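For reference, the structure is listed below as structure tokens.
Note that one protein chain of the assembly has been removed; the remaining protein chains are unaltered in position.
Chain naming follows the written order as A and B, and within any one chain the residues start at number 1.
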Amino acid sequence: MNFIHENFLLHSRTAENLYHSYACDQPILDYHSHLPPADIAANRKFANLFEIWLEGDHYKWRAMRANGVAEEFCTGNAAPYEKFAAWARTVPATIRNPLYHWTHLELKRYFGIDDLLDEHSGKSIWECANAALQNEELRTQGILKKFAVRMVCTTDDPCDDLAHHRAVAEAKPGFRMYPTFRPDKALLVNQPAAFNAWIARLERASNIAVTSLQTFLDAIKQRHDFFHSRGGRLSDHGIPYCHANPCSDREAEAIFAKARGGSAATATEHEQFASVLMLFFGNLDAARGWTKQLHLGALRSVNTRALKEIGPDTGFDTIGDWPQAEPLNKYLDLLQRENALPKMILYNLNPADNYVFSAALGSFQDGVTPGKIQFGSGWWFLDQKEAIEWQLNALSNNGLFSRFIGMLTDSRSFMSFPRHEYFRRVLCDLLGRDVEKGELPNDEKLLGAVVRDICFENARQFLGLEL
Amino acid sequence: MNFIHENFLLHSRTAENLYHSYACDQPILDYHSHLPPADIAANRKFANLFEIWLEGDHYKWRAMRANGVAEEFCTGNAAPYEKFAAWARTVPATIRNPLYHWTHLELKRYFGIDDLLDEHSGKSIWECANAALQNEELRTQGILKKFAVRMVCTTDDPCDDLAHHRAVAEAKPGFRMYPTFRPDKALLVNQPAAFNAWIARLERASNIAVTSLQTFLDAIKQRHDFFHSRGGRLSDHGIPYCHANPCSDREAEAIFAKARGGSAATATEHEQFASVLMLFFGNLDAARGWTKQLHLGALRSVNTRALKEIGPDTGFDTIGDWPQAEPLNKYLDLLQRENALPKMILYNLNPADNYVFSAALGSFQDGVTPGKIQFGSGWWFLDQKEAIEWQLNALSNNGLFSRFIGMLTDSRSFMSFPRHEYFRRVLCDLLGRDVEKGELPNDEKLLGAVVRDICFENARQFLGLEL
Partner (left out) sequence: MNFIHENFLLHSRTAENLYHSYACDQPILDYHSHLPPADIAANRKFANLFEIWLEGDHYKWRAMRANGVAEEFCTGNAAPYEKFAAWARTVPATIRNPLYHWTHLELKRYFGIDDLLDEHSGKSIWECANAALQNEELRTQGILKKFAVRMVCTTDDPCDDLAHHRAVAEAKPGFRMYPTFRPDKALLVNQPAAFNAWIARLERASNIAVTSLQTFLDAIKQRHDFFHSRGGRLSDHGIPYCHANPCSDREAEAIFAKARGGSAATATEHEQFASVLMLFFGNLDAARGWTKQLHLGALRSVNTRALKEIGPDTGFDTIGDWPQAEPLNKYLDLLQRENALPKMILYNLNPADNYVFSAALGSFQDGVTPGKIQFGSGWWFLDQKEAIEWQLNALSNNGLFSRFIGMLTDSRSFMSFPRHEYFRRVLCDLLGRDVEKGELPNDEKLLGAVVRDICFENARQFLGLEL
């Protein structure tokens, strides 16, 4: 039997039935990704397996480095095939890592390859895949259609002109592409050079002169409105923990002026200013009926030398362990007090905090929108079977599993769509196990409906994006 | 087969045998609950299923809110049947949440109902249950007898006159009801209005004029003595983490005077004063041979608007993530240094801290009382299968499972006694699994005895309450 077979990860009749009858045909609503809009708009064709698979994948680089592969073959100057060969040699060393499953699931779904990748099979896989990549079906738009992606949300700077999004909207390629408003740089009062450079971009994009905190906020709101006009209904923030210690408007103005003048805010000032901004962003989203995403818990760029030599987002980030409970609850409470708590998706990166997250959001459900505050699916280091199950169990035990809006790729790669299949298999297997153990009623109608909801329908209804 | 059947949650022959031969007939010693003493003393009859089941259950309200049910149907003014119907509609959405199991276990054990509750079955279940509630067997005292509850401990303010406890003691209804001494309000120097209002009650209850810290402590001790005279042998504290930074007596006196004068103690002063009081309470318990319970880790009333509009204990509390190891060990050590470490039960609300708790208490076992410092069973958000197993495993790996004093309801509801059954099934299933895997010897005598001990006998011996 091939490693990736029909019932991969499905260990009971119930699981098999739920997956094949209810999950696998559901379309994909990929509401959070880091795919490059330009590649989608241009319907990029990939020259070879390196381009589509290795070019930007820091998961693979981390595994290769840990296997003793030199940087030259990760982010360096080696030739594409050399890099691929280094990866192929590394694959057998990744057993028990999610990369082992993803690798073979991706080779199977994109190229129909059943061979396990290693130094022996590498050459023929390279050739087979490269040939297939010449087909229309494996250009970016073809891929989205092939995987029944009805909608993809990219992650965008507020200063972006969203030209690619407009182009795709106009081309009507059979799927939707919407932007996500990610204003992380608006918080950088502790890095005045980056902060002011960003404001210069913001001024150009908004056509508003930023001369004060108020005009700064006005310009941001202009961009929010603009994203809304382009169909955007989601914002996103990557922060270590919630900022929930706002200062007065006057103090915020002073911190803003200080950073504008080129002086870095202190840690306390940064926290206060970021808190003011995060409340402002919450108000923007609530007013428009958007959904706010918080990606919490990442400790980024921990390897200074690698940051200098290779740059950010290249595999030198990790999991933090800051206290999350008080700031998270306080942030939600502050918005709630202002009657400005938007729909939210809270993503947690430290699995030790799963219960803190899943319990917290139960205190802020509003009795109007089902599942208004969502516990987001396993993210980054948690995007694998063990941690997906932990997230589903924490959500189930402290909240409503049935209202979960499900999976997303969170990926920079066009070869990550099988993450949805992977998640759906884990989901159905979990339910199958519950049924086999008598912990759920053996009620196909009930469970089939929940599976469909989690795969697609809940997200569709919750997010309110036009399809 | 019905969802709740004879071998619900029991997945091996060993588990079935242990449960049916050793666990299920053991009486219940419910040593921690929040049942209203008045309802027990008055042998309250419940008019309908709403009164006994929904009236005060914040677990259900949280699930309903998360399902988009308006507050009117949770804590609001809707009619009892309307509220019940809203709950019935929510039940299918709670699959994988413990409410789904509890709901059907409770309907089965109290009313013999096998139907799964949902919007279709709701009406007939309402009628069936309401009819049954007219029977003597389902009045409060009948319920306690039906479930073989030999003893129930309520949770009481030290100012309580325990009149209901005396009434029950005199009536000799076939079970015991004892008070638990819970002096949380004695720590409220940071909330002078509440603090002084409580002291006024304390003065009346104790007939001692509180004119100084010493007379304050005298009055508290008088109440402790009084609880002892009513059969109480347990105290309880709900605190986020252990207070273990005592100040000098003189400083404590000053903080006390400040609060008495209407000024709020600072955070540091509160911590110091609370530490002094917690050491005092430890001494009271140790001197009397009582058992002290610490409920650690709750972050309460996080939703300010809900607190104002709906009040406390209505489903807006959550799990905190404070450091626990140093204060917990220090508190135990400070008492130990004074030769005043009582028997203790430490309840942990954040499952990430299970090992911190289960390891900590191993350093304070005294070689006299078996299992002197207990790792309390899964509490609140952890009162479900996944977390019960985690607690049992942490306890087992870092301590003596065989000395565990077992389960309690911790409930405000008279319909929660099946929590003991639930726990016992999980317990027997875990042992059965161990035996099937050869990780425990297949020794029925040994394991049956341990099951009986954990279900009843250990608690009886440990707590020393008169039965």
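Basically, a residue touches a chain if its C-beta (ideal position, glycine included) is under 8 Å from a C-beta of that chain, and two chains touch if they have at least 3 such contacts.
Nothing here was measured: the structure is a model prediction, and the numbers come from that model.
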So which of A:Gln384, A:Thr409 or A:Asn458 would be touching the chain we can't see?
A:Gln384
Taking the full complex into account, find the residue in B:Asp333, B:Glu444 or B:Glu457 that is in contact with the omitted chain.
B:Asp333
Touching the hidden chain in the complete assembly: which of A:Pro246, A:Gly315, A:Pro342 or A:Gly432 does that?
A:Gly315
Those residues of chain A that touch the unshown chain are 3, 5, 7-9, 11, 62-71, 74, 92-98, 100-101, 116, 299, 302-306, 315-322, 350-352, 381-382, 384-387
Name, in rising order, the residues on chain B that touch the hidden chain in the full complex.
323-326, 329-330, 332-333, 336-337, 352-353, 355-356, 359-360, 362-372, 392-393, 396-403, 434, 437-441, 443, 446-447, 450
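Here, only the chains that are shown with their structure count from here on.
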How many angstrom lie between the centres of chain A and chain B, each centre taken as the mean Cα position?
40
